[in-house]
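In this view, the complex is presented without one of its protein chains, the others remaining in place.
To keep things simple, chains are lettered A, B, C, D and E as they appear, and every chain counts its residues starting from 1.
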Amino acid sequence: MPTVNIVEERDARGVVKEVYDDIKRTRGIDFIPNFWKTIAAHPPTLKRTWESLKEIMAPGALDTCTKEMIAIAVSATNGCEYCVRSHTAQARKAGMTDEMLGELMAVVGMFNETNRLAEGYRVAVDDFLKDPV
Amino acid sequence: MPTVNIVEERDARGVVKEVYDDIKRTRGIDFIPNFWKTIAAHPPTLKRTWESLKEIMAPGALDTCTKEMIAIAVSATNGCEYCVRSHTAQARKAGMTDEMLGELMAVVGMFNETNRLAEGYRVAVDDFLKDPV
Amino acid sequence: MPTVNIVEERDARGVVKEVYDDIKRTRGIDFIPNFWKTIAAHPPTLKRTWESLKEIMAPGALDTCTKEMIAIAVSATNGCEYCVRSHTAQARKAGMTDEMLGELMAVVGMFNETNRLAEGYRVAVDDFLKDPV
Amino acid sequence: MPTVNIVEERDARGVVKEVYDDIKRTRGIDFIPNFWKTIAAHPPTLKRTWESLKEIMAPGALDTCTKEMIAIAVSATNGCEYCVRSHTAQARKAGMTDEMLGELMAVVGMFNETNRLAEGYRVAVDDFLKDPV
Amino acid sequence: MPTVNIVEERDARGVVKEVYDDIKRTRGIDFIPNFWKTIAAHPPTLKRTWESLKEIMAPGALDTCTKEMIAIAVSATNGCEYCVRSHTAQARKAGMTDEMLGELMAVVGMFNETNRLAEGYRVAVDDFLKDPV
Partner (left out) sequence: MPTVNIVEERDARGVVKEVYDDIKRTRGIDFIPNFWKTIAAHPPTLKRTWESLKEIMAPGALDTCTKEMIAIAVSATNGCEYCVRSHTAQARKAGMTDEMLGELMAVVGMFNETNRLAEGYRVAVDDFLKDPV
């Protein structure tokens, strides 16, 4: 159970109902996942988070599948179970194959390793890396 | 300064020299970045890290530019300066535009936020997210 | 199950019993939460942790409710389930309302986002931020 | 130097200029800190981040000083230098005394310790902590 | 359930079967733990991870028990349940006593606390700490 009372669809009113309707329409789903029903306990957070996420995840210079894979990379690095599961499902819906997931996880694992080697040895930043390139 | 004595190219012998040569050949560069000169303080770590990274970063189901952007996502989430700078330079070399970097950072920021909302409210995993999909 | 054998109240002796009694007295509870029964597997850790925590959480320049909310912020950022649940319960006991929790989580989410933007772009520290102010 | 070209005030146009003006007006300052000049490299991120932050940091159930202290707690836990310095300066402007900062850091340190004890021993969640309270 | 289909022993072929056999032989066990059966969904990751881990965990300047305790320290700091449980079991097999685990966790807790104090106050690096020593 979460630490707050979730807002079920049948109890949604006002801004919460509007956001729930937009989530279902935008995602093409007929139910509201727990993440949204939970943060709906604080309606301004629900509204701002959904609108930000909707804007950010719209296809642009990067396609949706790439964005969802980046979301998996972040969530795996932070160790967030809900987020890993949710973004893996959405990345798959957006076209991520098993092979792509395999390579994604290999990259995520590798750079979590090298990040710690760089921090643990305090590698000095090369001069050629100090400016925008 | 790092916490170990780095191995300059002129002092590289044996396995260290072989790896240095392979790095320059594979990357098409004529010098060795500090990361490799630092972890060369422990030759087996240099060799294993380079060979793993070379295998993982070869184009496959994901292209090099996508892999480098995932590396930026991991490094920004971990807050590793050297790694952020290094992978940003390499992603740009592999074709990442300013617009792609902008969207990448927006996605990284967004999901670091939602990861913490999910953890902070202890959002319950939906049933449809519990199995491989 | 934890990775060690917990010390039940009926088995508490010596320093463990003294700490258990002090926890119940100080907190006004009639049982020992699992956190303490688990770290009691190493009595010096139980004693030092309890005494440090008791000193730190006493009302001072910050009130107990604020301190517990800071504890939630830390625990959500670290993704520690036990700690999020425990400090949410204690913050509520100390007066945290649903609205306060909503704002707390919004702040926690927001700055986890901006932290990663600052790290991911390697924002340079402004001169006016370099000294104590 | 950051990894992108920052947008100086004299070069700000359109949405970037509007946000810069709003930052100066809202904060009562006559310059733009580096954080905003850096993320301005991607104008939609600048606009969304500023508007979200402005909404979240407005006084509500929690006052500004408490919100800034929570921001310090998050930033210290994530180890983000820019953010620690920036929020410490803003918390002080909002009334945080040396004594309050001292207690804040003590709480942040303490719960980073107990978070790891809970994770390291895999403390089991007590039944009374499983539901919203 | 993990986010991929695991590879059971009866279905292992080629490189996966070879690695499974080597794991059982090297560890002296007659089954394959879930970690390996899960990452086997991407055979190159299984092979590279096992070979790296086998090389790194072989006794050298540090004995196996010390290495497993370091693995617990990393896993507790990252909050990885599977890893904490797995390395605790292996450290015990390698000779870690309850007293050693107690001291290990005390050290892990303590330095997670001081890490955040150093970050939160932005402690300046002393001159004597700037070079390899």
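Rule of thumb we're sticking to: contacts are C-beta pairs under 8 Å (C-beta built on N, C-alpha and C of every residue); 3 or more make two chains touch, one makes a residue touch a chain.
Only a predicted model underlies this, so the values are computations on that prediction, with no experimental measurement involved.
S.K.: List the neighbours, among the chains on screen, of the chain that has been left out.
M.R.: Even though it is not drawn, that chain still touches A, B, C, D, E.
S.K.: Can you name the residues of chain B that touch the chain not displayed here?
M.R.: Contacting residues on chain B, toward the hidden partner: 3-4, 39, 41-42, 44-45, 48-49, 78-80.
S.K.: Could you please point out the chain A residues that touch the chain left off the display?
M.R.: Residues of chain A in contact with the hidden chain: 72, 75-77, 79, 81, 84-85, 105, 108-110, 112-117, 119-122.
S.K.: If the missing chain were put back, which residues of chain C would it touch?
M.R.: 1-5, 44, 48, 52, 55-56, 130-133
We take it that only the chains that are shown with their structure count from here on.
S.K.: Does B-C or A-B have the larger number of C-beta pairs in contact?
M.R.: Most C-beta pairs in contact, of the two: A-B.
S.K.: Got the chain A residues that touch at least 2 other chains?
M.R.: Where chain A meets two or more other chains at a single residue, that happens at 1-4, 39, 41, 44-45, 48-49, 52, 56, 78-80, 85, 88, 99, 102-103, 106, 130, 133.
S.K.: Report the topology of the inter-chain touch graph, choosing from line, ring, star, complete and other.
M.R.: Per interface graph, the chains form a complete graph.
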